[in-house]
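Only one structure is covered here, and it is reproduced in the block below.
Up next, chain A:
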Amino acid sequence: MTATALDRREALAPPEPSARARFVRRFRRQKLALAALVYLVLVVLAAALAPLLATHDPLAQNLGSVLQQPGGGHILGTDDLGRDVFSRALYAGRVSLVAAAQAVGVAVVLGVIPGLIAGYAGRKVDAVIMRLTDALMSFPPLILAIAFVGVLGPSLTNAMFVIGVIFAPRFVRLVRGTVLSIREETFVEASRSIGTPTPRVILRHVLPNALSPLIVQISLTAAMAMLAEASLSFLGLGVQPPDASWGSMIERGFRYTATAPWLTVFPGLLIALTVLAFNILGDGLRDSLGREIRRGS
Partner candidate 1 sequence: MLRYTVRRVLMMVPLLFLVSLGVFALVLMIPGDPAITIAGENATEAQIDATRERLGLNDPVLVQYAAWAGNALTGDLGSSLFSNESVTGAIAGRFPVTLALTLAAMLIALLIAVPAGVVAALRRGRWQDRGATLFASVGISLPNFWVGILLIMAFALAFPIFPAVGYTPISEGVGAWARGLVLPGITLGTAVAAEITRQLRGSLTDTLQQDFIRTARANGLSGRAVVLKHGMKNAAVPVVTVIGFQVGFLLGGSVIVERVFGLPGLGDLAIRAVLQRDIPMIQGIVVVAALIVMLVNLVVDLSYGWLNPKVRQA
Partner candidate 2 sequence: MTEPLLVVEGLEVEFATDRGWVQVLDGVSFTVDRGETVGLVGESGSGKTVTSLTVLGLLPPESARITAGSIRLDGRELVGLPRRKMEALRGDELSMIFQEPMTSLDPAFRVGDQIAEVVRRHRGGSKRAAWARAVEVLSTVGIPHAERRARSYPHEFSGGMRQRVMIAMALSCEPKLVIADEPTTALDVTIQAQVLDLLRAMRDEFGTAVVFVTHDLGVVADICDRAVVMYAGQVVERAGVDALYEHPRHPYTEALLSAMPQLTARSGRLATIPGSTPPAGAMPAGCRFHPRCGHVVDACRDTAVAEHPLAEGGTSRCLRVSELALKGSA
């Protein structure tokens, strides 16, 4: 290898670190998004440490003290089987968060790879992939999820897989868009011209550039996945008893709306706050992106 080629390699450095520094600085200024991040960390910790924090066994029934009001021995009261709502909410948080993470994971995997292919392959492949995403997006998401779950059978895993599939097109578009714009840019041109194999280009240039918009999209998708899980579980198509997620807690509490409103109010509040936090975090991250990368999303 000649010296000049080496020099050119040097010139192919990935995006300057200062972009990342700028991003961090801009993000720090977003007080609300920071608060959302702190809240999310707390919720994740609480769910992870559920066994330590729980005051009761979440599954232990006590028919002697059913539908107890919040306060007393039960911070958030008890449900129709005498189970402690606070402890159940901690464990349900695990289920809800893991479910949302599964759905997002499926969406990312099923989105990024076709997105890369669509961006790199020729026009025809690209057109086929984009038509398919269009078709997928023309179904009402929840109806599609219900139909799939109906066919596959109700279970949380099925529900979250389907939700992931439904949200995948967003990632396809995002990654494809990034690839197309990166491909135009000179440093990749240069990189290709000296024979860097495509996987390397993807690793060194495309993914670093797509990362920030991807994180934004992941946060926003987590919010939607969480709502979708709650909805499906509320309809009895997601998590199956005796497991509970926040959504299925509401489904169960719904029967006691008139007598025991705390059964629906607290889990609902947790869903709302967590979804809101994901949304605010996503918006805050997007606003912290420079104009130069924001167009990708």
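Picked so that all candidates are chains of the complex that A comes from, given by their letters.
A few comments on the model shown:
The definition used in the following text is that a residue touches a chain if its C-beta (ideal position, glycine included) is under 8 Å from a C-beta of that chain, and two chains touch if they have at least 3 such contacts; residues count from 1.
What you see is a predicted model; the values in this text were computed from it and never measured.
Applying the touch definition to chain A and the options 1 or 2 in this complex singles out candidate 1.
Chain A contributes residues 131-132, 134-135, 138-154, 223, 227, 230-231, 234-237, 247, 250, 254, 257-258, 261, 264-265, 268, 271-272, 275-276, 279-280, 283 to its touches with candidate 1 in the complex.
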